[in-house]
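This view holds just a subset of the chains, kept in their places.
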Amino acid sequence: MYTEKVMDHFENPRNVGEIENPDGVGQVGNPTCGDIMKIYLKVKDNVIEDVKFKTFGCGAAIATSSMVTEMVKGKSLDEALKISNKMVAEALGGLPPKKMHCSNLAADALQAAIQDYMDKQEKK
Amino acid sequence: MRRVYFDHSATTPVRPDVADEMCAFLKENFGNPTSLHYFGRQARKEVEAAREKVAAAIGATPNEIVFTSGGTESDNMAIHGVAMINKNKGNHIITSAVEHHAVINTVKALGKEGFTVTILPVDKYGMVSVDDVAAAITDKTILITIMHANNEVGTIMPIKEIGSLARSKGITMHTDAVQSFGKIPFSVEELGVDLLTISGHKIYGPKGVGALYIRKGTRWKQSLFHGGAQERLRRAGTENVPGIVGLGKAAELAIRDLQSEAEHLKALRDRLIHEVTTKIDYVKLTGHPTMRLPNHASFTFEFIEGESMLLSLDLKGVAASSGSACTSGSLEPSHVLLAMGIPHEIAHGSIRITLGRDNTMEDIDYFLEIMPPIVNRLRAMSPLDQE
């Protein structure tokens, strides 16, 4: 049911883990519904220098988390903000219809992390 | 790659003996059993021989067996048929929260058509209590339908007690024995049920065929299919003759080998359960510790999610499932685990290992070797607090 690309990201997820003292953190989902994604950002000069994730969820959830981190690493925040769930799914060669919402989660977690970074910047 | 099949509650391989018999049949004996001529009579003979085998396997008489397209049809047919004929007598149906969807969705659909439905809770082992059944009965109760053994957690229900309770109150009793048939010994007499469902593909027989036992004298009517007069007007449609032949053979062999299989399976299962629950942290057995199917082990692994475990196992050649095959495709956690009081986030981390006749202790060893690293890898990825 999953594409080779999905399985590759599931088996060898990129950027798993946490960043100590991150510049931004985003978390979406909750354990009751069975999916949680957490994304950590390190930002320098408006560019995402480093990104890591932790995910509790299905295979698609793990693969989309991995893919989204790969897609934004080295990108400017403006570029990163343009990443939609559709783009994530496409980058993985597609997802089964039932699993499209998993890609939502990944994009949402990223947006949340960027928002968190921006909020923190404002407060400075 | 080593391939290990651990999903025998979802479906089983067809036994070579059964497949051979079906193939011979597919190629040679093709008549329509309703036809009067030679070809029809040859087919009819085999259908009736299969009916005798299935009847013998559950202690029924051949006339009490109706062949269907599978467990789902049998469940629908049993429940709908009892409801339809009794609707002037009463409108209350009792079932449990852990039934297969073929039962629970059928009962719920009747609930929208004017029937009153009681869905009984289960205890933490997935067990229905006989007292709860007794307390739920009203003078409008026309049907009790409670499964014999649960497909997701393997718990065996006290059907004998519920059956005699139902009988003492004059209430029709149906049980879905799809998972228990061929795995634990029983007869319809002993269980005291009026209707009982079995399915071919769960007992090393073919898919697309099942049977419904309808005790002589049971108030039931055909209410699903309209059409020809097959199966003594109890199930319209040309009989799936090779499937029926396969079901007959599979039933006969399942009962013949039941005792020895059960011992083999229990030895594997018990080692599996013991090792998994002692070697891996934050793991719990789901279902009843002793009143469970001999081939059934099911667990929850905290902090991680079921599908990702299944995919990881699959990459290592191990086929397992997380609950029923039906729910594997869905996003909600199992209704069975939730009914047992397991919290959502833990229910999401369920795995079911259901063993079969071809499994060996080496298969168990292989699983025990690959499972801990999978759990570790996924837990390392999990954002949930693990202290």
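Chains: A and B, in written order; residue numbering restarts at 1 for each.
In this section, a residue touches a chain if its C-beta (ideal position, glycine included) is under 8 Å from a C-beta of that chain, and two chains touch if they have at least 3 such contacts.
Since this is a predicted model, take the numbers as computed values, not measurements.
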{"item": "Copies of each displayed chain within the entire complex, written as a formula", "value": "A x2, B x2"}
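Here is the rule we use: only the chains that are shown with their structure count from here on.
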{"item": "Touching residues on chain A, where the partner in the complex is chain B", "value": "2, 7, 10-11, 13, 16, 27, 31-38, 54-59, 61-62, 98, 101"}
{"item": "Touching residues on chain B, where the partner in the complex is chain A", "value": "303-308, 311, 315, 329-331, 333, 343-345, 348, 380-384"}
